[in-house]
Structure formats: C-alpha cells, structure tokens
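Okay, structure first, notes after.
In this view, the complex is presented without one of its protein chains, the others remaining in place.
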C-alpha cells in the first residue's frame, strides 16, 4: 500500500510518537508569528535514518503557514522566512551562478508552479555576457539562468537529460529546482514550502520526472523548493479508512487486508486538488519568485 | 451523504436494478461501433420521475466512448453521433440564431472545457450585422455569438445574470451552454458527453454556477452540453467504502453511520481529476467545437 | 490621411504651438519625481474644443513616466499618482459599486492589457451577496464586479451590448473600462496612462470596439483607463515622411499629395508594437490592478 508524500515532515509524522527519536533523524520545530508560521526541520543524518524514512540523506526544511495562500495578507514574514532558509541551505546564494529549473506541466494548473516561478524571475546570464562583470557588480546583479522544460509527455526527454545538458553547456555553480509536490494530508496543500539540499528523488511531483536530480547525478549542488498541490487519490482514501478502522479496534493486519480489497487500480493516475488551485498557485509562485530574485540579486 | 453527479445516467444507475422501471423515467440504450460508442437516453417524463431522480424533467442523452479522449483515433463517428443528438434535442440548430456560453474557469485545467470550446467556434453574428443576410445565406453561415464569462470568483456575478443580460440585448433564439461536469465514477471522466434540454441546474460543475440556467429562467430554450472532468472527493471515498462494506454484509444503516464517521469536512472543496486532464480537455473541446461549427454553419 | 491616436494629449500636440490656446481646450502640465513623472491634463470644455480636437468633451489626464515599464523600479510614486487622478476623475471610487470591464483580446499580447488587469482584481460583489453589508464594511471591502468579455471577432457581439446587459442586470454605480490604446508616437508606448471621464469612443484600441461606451450610451458614469501599446503602421510612416519633407521645405499641399501616393491599403490592419511588449503589458497591468484594488477596497 503506497502512501505517497513528497514531504519529509509527513513521513516523520507517520512514526507513532513525535517525541521518540527515529534513529539517524533529527527533528526540530520552531514557531513564529504567533503560531501562524511554523518551521520544521527534518535532518536525515545517516543511512539508518534514510532507510527508516525512505528519503535520501540531507536536510528538509518545511515552512508552513495558513496565510501562504491568502492573497490579501502581508506575505513579508513568510517570504523572509523562506528566503532565510533557502539562503542557509545553499550556504549563500548571492555569489553563485544559478540555474533555476521550473519542473512541471504549465498546462495543468496544479502542476504549473515551477513554470510560473521561472516566468517571474529576473534572468541575467545573457546580460553578463553582453555587458561584462563590472556592469553586473555595479548593479548588484547575480548570474541567473532559468528554464521550464516541460514534462516527459511533452518533451519525450527525462528532466535529468535536459538539465544535464544545460549544466554541461552553461556550468552553473548551483541548480535550484522548483516543483509541485504531492502531500499526504489535504491540510498541507498550498500551505507548505519544503526546501531541501537533496534535490528531487524518483517519483516526485505530479509530472513523474523519474530520474533523480541531485548533486550525485548532476555534479553540482541541487537545491529543491517544492510546494504540495495535490494528494494522491489512493493515499487519501486509504488514510481515511485506516484512521477509522483503527478507532474501531481493528488491528494492523486486518486493516491491511481490508485496504487491499478496497483500493483499486482505477485510482491510479488520478489526484485530488483544491477548487481554488489557480489562485493558490498564482500567489505562491509570486512569493517564490520574490524569494529567489531577492537572494540572487541582493535587492 | 451527498453523492454528487451531474450525469442523469449515473443517477439512474444508482437505482438497484437496470431492468426495473423507475416510474416517470424512461431509459434506452444503443450500442454503435462494435460497442465502442454507446448512447444512453434518460427521459424524465413527469414530476414523479423528477423527484425520484433529483433532476429537472427533460431529456438527457449520454454519448460514451473510451476513444473520446484518445487524440490519434478517428473521431468522425463520435463527432457525428454527438452532432446527431444535439441536432435532435434542439429540434434543428441550423436555422436558429445561437448564443454559445462556455462556462467555467479557464485558469483551472479541469474546468476550462467551456472556454476552450468557445475559443474554436466560428462566430458570425457581427458578420451578419456588417454584410447582411444575403451574404450569410450565400456562404451558408448560421448566426452565432459566444462568450466565456468566467466564474463567480472572477466576475462577482452569477452566470445567470451575465447571460440574462446578453439574451436581453442580443435576442438569440437558442442558448447552448458548455460546461465541465462532476461524475460519480472515475471511468466516466473525459469519456462521456451529456446533452440535455434542461439547461444547467444549481450546484452543477466545479465552478459552482449557482442559479439555474434554463428556458424557465432565461425565456429562451437552453441546451446544455457537458463533459465530466472531475469527481467530488467525498463521493469517491464514500462510494468505495459503500461497495466494500456491502460485500462484507453490513446493512444500509450500519454503512450509513460508518460513513458519517469517516467523511470529514476537510474534503469539501477538493476534487479528483486525472493526470492527463490537459490533453483530454484539449481533444474533447476540439470535438465539441467541430460539432457546433458543423451544425450551426451547415459545413 | 488618418493619423490615428487615442491620446487626447497627442491630438493637442499636433496643434502648432504649445503656448497658444486652442479655443475650448485647457491644457495643464505638472512635473514630479525630478521630471520622471509627468501629468498632463487636457480639458475639452465645449463643442468648439470637441470639434477642434475630434474627441468628446471631458477631462483627459495623462500620467507619463519612462519608468512605468521597468519592472525593477519602485512603482510606488507612479501608482499613487495614477490612483490620485482616477479617484479625482471619479469623484471618489470608494463608496461606489463598480463594474470593471477589461476590453481587448487576451490572445494578442499588445491587446491583452484589459483582460490582464481584471485577472488581478479583488472581485467582491458575490461576497456581499453571500455575507451581507456588515461583513463588507467590517472588512473595508468595496463592491466590485469584473469581466473581460473578449473582442467582437470572438463574441460576435459589440462591447456595448455586453456591458449594457451587465449594467441592466447588476446596476453598478460606475463602470471602469480598461483598454489598450493606439498612440501616434512610439515613445508613448507603454510609458503613458490616460484616464478620462468620457468613456471609450468609436474606433479606439486595436480590437475595434466600435460603439461608444459612455455615460450617454450606458446610463451610468464611465471612466476609461487606457495605455497605448501600438502605433498604427500608416500613422508611423506618414508621420516620419511629414517631418522630413517639412524640413526639406515642401509645403503642406505637396506633402499631402506625396503621402497619398506612398500610403497604400496594404498597411491597413497592421500595427507596430515593441519587441518586449509581453513584459511591459505584464508590469503595467499589475500596476493598474493595484491602483484599482487600493481605491476600491480602501487598503
């Protein structure tokens, strides 16, 4: 029974008790803005932790706020907190040449976050090549390139093939990947930003970008910034059932065989997403573009 | 427990046995193209039928084909069958002045069917006003106007208010409304076209166009053409549970109270949709534009 | 020889000398932000002025800044100046129920300003209808509805027909029309915002919205906010020629007959637009949305 989530934080929550340490995994939580802005860090320190969590070793920071998706609110504190964590996980963005990759399908609203973020980036690599380093310094411009390559059904190519080609040709010092993620819980949709130094692992996102995008595969550090916009339909149904059956006193085995019966193939390739997904993706992509423009260009 | 579907055919299926008549409702089925193209007609004849079905009196024709969403296939037979049924339910489209309304939110892929259909229509009302009736006859052009007004969250107005205004100002003889629908079963998504002479009833579609669009409210006949693109998340979960619990021998009451426990508020305002919804909506909207262009302009 | 411009300011400039008064027309100029933000007011007081200018009586305020199209710059002063002039020309926007109409074709970049502005508006009329006046007051929300109806080639209907229908159905106290305009001079493109209380007159814009939209035709006050994004190709060529031939000593008649020879029909239905029109329209539409949201909702 696959209970899919791209959020390390949700994997950690699936362990029975919050206060018991999972070996090799360090969990820290901080609360800001009167509890309306939470930062959770899951640090997977070693192979034991990686196996337990089913995620690569590395740091996963989750910035969470119910206000993230509300256009009217002041997004200043959220943007600052995301920026602070991106900066720290990159060990400094500002002096590096950066390739930003917006993964996902711009034609599917819930998968269009990556393309939308790249659309609003201030891209400068060509300016540096035309006007030179002195001009860039004077104007406090970082060296930024960007692409939204589309998904495999549109290109016939794996994201890793496209990005490897770009890395070889343009030699950025850092790759930042933006992608829509799948969460396990509906309440996380569009309220959560995960920042990680592990890149993107197989099977992530709606678009099914299958090969890993990481420092190991690409040869340069890869930071991934993701926002859950969908829940797998199988996951939502089985989670619901499990919680009720547990309450009714069934044991794990009984629940397992019940679920096997319920869950059908027909729910593969479908997902759950909120009605107002267009507005949420719009608001959050604007925020993420601001975070990156600010960090990369010192303005 | 609301099990939402906009398809009259699915409501009819929810009655225990296919061969038992629901009073006031006539059901007919036809099969074409070696079983790859089915036409089901639900005719709600009177108030008794209307109450039993929870749908207004009128004719609901469903054209169903697994090939509808497959771009490569020859769509000729499907297009012809849809056209034939639209023509018959309108009692002839060709000599009427028609206002086509594409309901839905163009920014949300699963709700963008209506706007996409109007985009590819051959609109001619302004040509008639500039070049006159003789020109239109000579070129075998019907009198067509179209609009995709957007959803209430974008306009602040009910669809009925916008369309009533247009009907008053431009006096079409027929209004054709195109909309994305909610089905109960995943297998119906993007494989089914429902054509009805009842217009659109409250609560239909994803976009929540709340007031009825019908001959009664608008004063001119209203034909609705709809394609299910989403399933309500609550519906899918409760349908799954119900079917399993029934197999396990629980009775209706037991199932009912179990469902009350499982189903939470958090699943309101979320829906289930297929991953390749962008391609499906593209293909089907092309087909529906062809159907309408063909019928309205005799070409 | 049609020298088309939708800017009253450019019509005024076509009169030989700036300091000589055109009868019935009052011209005032103000400079702000060290000359980087200019406000020009053309007030056409009577029929004589109207005939001389070829524009309806009324006030035309032009806010001009080379920074309008530059994304990086601080747009605060520009936004404030536009807001100040919109507010004053409306005699107060805040307590009125407003229908905002985004004219133009969203599929043609240079004509997409109107639809883009409405996309980012905070629309509230449906909230008032659901939650009532007290809720609106408490949250300092104005009563706003909006539509981007598309151009006549897409709808078959005149803008006036669509808007008249909406005004009848929803009875706003004020209509604000947003549209892309044609300028005479390339330097005005995307650097200029014209605000007027005369509505939109025939032939304006790229989209050829032909019937006048004004208080006279609609029965409610109409404010138009426009930004020039194109120059008519005939206009640019003949302007160029005229200026050179004048320098060479030719007289008006000679120039006139020369132009008649040069200017061909083939340049009808083509227009001139800048290469970076996508970015400019994006930046300016964001500004105009901010202006309207701020004025209409007191935030």
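Think of it as A, B and C in the order they're written, each chain with its own count starting at 1.
Everything that follows uses one rule, which is that contacts are C-beta pairs under 8 Å (C-beta built on N, C-alpha and C of every residue); 3 or more make two chains touch, one makes a residue touch a chain.
Please read all numbers here as calculations on a predicted model, not as lab measurements.
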Touching the absent chain when the full complex is considered, from C:33, C:47, C:91 or C:278: C:278
Listed residues A:139, A:164 or A:201, member touching the removed chain: A:164
Residue of C:132, C:153 or C:219 touching the missing chain in the full complex: C:153
For chain A, residues in touch with the removed chain: 118-119, 123-127, 144-150, 152-158, 161-162, 164-170
Interface residues of chain C (partner: the chain not displayed): 105, 107-110, 153, 186-187, 189, 206, 208, 231, 233, 236-237, 240-241, 244, 247, 258, 261-262, 264, 266-267, 269-279
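As a convention for this text, only the chains that are shown with their structure count from here on.
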Geometric centre distance via CA averages, chain B-chain A, whole Å: 36
Mean-CA-position distance for chain C and chain A (Å): 42
Per-residue multi-chain contacts in chain C, two or more chains: none
